[in-house]
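Shown here: the complex without one of its protein chains, the others still in place.
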């Protein structure tokens, strides 16, 4: 099972649109976790103690039950969104160990979220997650999406290549 | 005004103890912001819109009114705590521009939060914040603190040297 | 074929000793490339043009003919040795594409070459090389080696675990 994680809680995010694209086209069984669906106070309520039933159900369904992850990571202030790391911090590390991940970067600017991808790869390696080297960087992402669909040929080609590589990784 | 930011919301954190140490010994006017005092749902309520009165007051008092910051950064999963970046993401970037920062890393393990310090320095440079090169790395931090006081001579020396350098930076 | 690269040209380096350890214990066919055996002026003579016969033979034998690499990386000035990246810069990138790598860090200090490992992993991902997440960090490396042999139990265990994981990667 692949869980595709839209790495922000921003309403109507491009990350969620790209996550839905992946969910449609990835050949393996897959599901989406959008961080906007986390409990609104999980950073306080679910991080240092036992966690609420609601939060633990999400972790069980979307993290424990998956052996592969695709992280859709927008650039916020030159890094990955804080909420993405806050979610990681609220999950027991053993639930990531020895699993696999692919990453996609989104940015308004010209760098395609390069730094967030680098920094998050380091975190995943720390968590004993194998990280696919192919990490599409979608710069100027607003121009690549129209009516919730990814319309840019180069971006589509990068993502399809990544899907292909990830299925063999 | 220096704001010393304890970079986690974990109850009874070592970060808060180190922040209090700094607040006591730094020669300039200073105050502490502990992330445990943020509104519990700020990641959802105060990040993409106008922000609550409570959150905006904290930003005004602790960020807008400060020209220097000391970030106390514990290592969580090989990186900085997600909540620290989530807080940055909820503040308008212009409130950091052209200000100055010093960083301290805390870890249970042997690396002294080296990676969190590196990654957070990159974020601060992105936000046009000047970052002091001296960044004490406190490994095995549990052993350096006793009854809420920093008791380790080497750690004290590193922090005092940093305080001295930061006052001239 | 695995090529084990001792990432420095320092005479009598610990990196070379660790490379020899790997060469002895790795179950797959393997060979060592120690950077001290590169032509002394390769950074000028072999980097931007066609390369000397001597240099090209090394690249052919040790890079083109290998499908896996183990990089032994000591920490120099908080990063990987410049000569290691200079060697990468002198080899055509296509000779690394779609291959696999494992990394080991060595340091005199306490961080076990964490930053060099992170930074070099980014470079390898750029070169389309898959990088094993398990990257042993050998801090205080001088104390782990005696008479050219690795004698530390914890280090031996880390390296054996890495060898095992890399053979399945």
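Some observations on this one:
Going by the order they are written in, the chains are A, B and C; count residues from 1 in each one.
Methods note: a contact is a pair of C-beta atoms (placed from the backbone, for glycine too) under 8 Å apart; a residue touches a chain by one contact, two chains touch by 3 or more.
A quick note: this is a predicted structure, and the numbers were derived from the prediction, not measured.
Note on the chain not shown: across the whole complex it touches A, B, C.
When the omitted chain is restored, the residue from C:28, C:41 or C:148 that touches it is C:41.
When the full complex is taken into account, the listed residue touching the unshown chain is A:112, out of A:39, A:82 or A:112.
Touching residues on subunit A toward the chain that is not drawn are 110-112, 114-115, 118, 137, 139. Counting the whole complex, the residues of subunit C in touch with the unshown chain are 9-11, 40-41, 43-45, 47-48, 76-89, 93, 115, 119, 122-123, 125-127. Although one chain is hidden here, its contacts on subunit B can still be listed: residues 118, 121-122, 124-125, 128-135, 169.
Simple rule for what comes next: only the chains that are shown with their structure count from here on.
Per-chain CA centroids place subunit A at a distance of 27 Å from subunit B. Centroid to centroid, with C-alpha atoms defining each point, subunit A and subunit C lie 31 Å apart.
Separation between the centroids of subunit B and subunit C, computed from CA atoms only, is 36 Å.
Across the assembly, subunit C contributes residues 118 that each touch 2 or more other chains.
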